[in-house]
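Removed: one protein chain of the complex. Kept in place: all other protein chains.
This part shows chain A:
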Amino acid sequence: MINPHSEQLNIYGEYFNSRLLIGSALYPSPQIMQQAIQSSGADIVTVSLRRQNSVSAGEDFWQLIKETGLKVLPNTAGCHSVQEVVTLAQMCREVFDTDWIKLELIGDEYNLQPDPFGLLEATDILLKEGFKVLPYCTDDLVLCQRLADLGCEVLMPWGAPIGTGKGLINTYNLKTIRERLPEQTLIVDAGLGLPSHACQALELGYDAVLLNSAVAGAGDPVKMAAAFSHAVEAGRMGYVAQAMPEKEVAAPSTPTMGMPFWHQN
């Protein structure tokens, strides 16, 4: 029997047509944010929580996001301890009325690298509390395996440090994770800058990409969002179509039979 969802993105048993998850931060204006999100074709948008007296936190922003009609994925950005991420996840669940959480626990300020040890501990706690955890993690195979062992159905290894736009800096690691965890939904999260980076992630067999700065920081965020939308479609189609094997030696594509002036030694 054909699985009707086989060509959709599976996140904890919910299915989505778009393989692009988009962030809501850093846009030049709220209007451009809305237009870019729409242009991206994304089904899922990331959000966060901050003190109410901080700039632009509150009902106005939340209303704009609700108007998109998209599924919301709250994050725990900026947290540096297990207690902080657990508390913020619990607060997100109440405000956003979802048990999804993009679990982000920073271990180093220089490159905003996730703390793998705290991430495992926090993931274990939150999964037991009924959260559907989408951990933002490094591209370490064993860490990804341990997260999967805990019950994570979705893993989000980085392509590069957040906001760098460097693309996939370690394709070997990303490929290995894909090979070793064929059942998990894998999303490259962070570090992308170009549509070709997203395309490459999908070509590697990743199920989706999550990005923000690459679109919000572009000269024309609305157009760039559309470009990424096309890129993930191309990458996915390329993966499903199964690329030709790479070779070390050239092989002519034009038939040699009937070639005039054929050199016969």
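In this section, a residue touches a chain if its C-beta (ideal position, glycine included) is under 8 Å from a C-beta of that chain, and two chains touch if they have at least 3 such contacts; residues count from 1.
By definition in this document, contacts and distances are computed from a predicted model.
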Quiz item: Name the chain not shown, per its UniProt record: "Nitrate ABC transporter ATP-binding protein", "Ring-hydroxylating dioxygenase subunit beta", "Sulfur carrier protein ThiS" or "ABC-2 type transport system permease protein"?
Solution: "Sulfur carrier protein ThiS"
Self-check item: Touching the absent chain when the full complex is considered, from A:M91, A:V142, A:M237 or A:M259
Solution: A:M91
Self-check item: Among A:V47, A:A122 or A:L204, the residue in touch with the chain that has been omitted
Solution: A:V47
Quiz prompt | In chain A, positions touching the absent partner | solution = 23-27, 33, 46-54, 56-59, 61-62, 65, 74-75, 77, 83-84, 87-88, 90-92, 94-96, 162, 190, 212-213
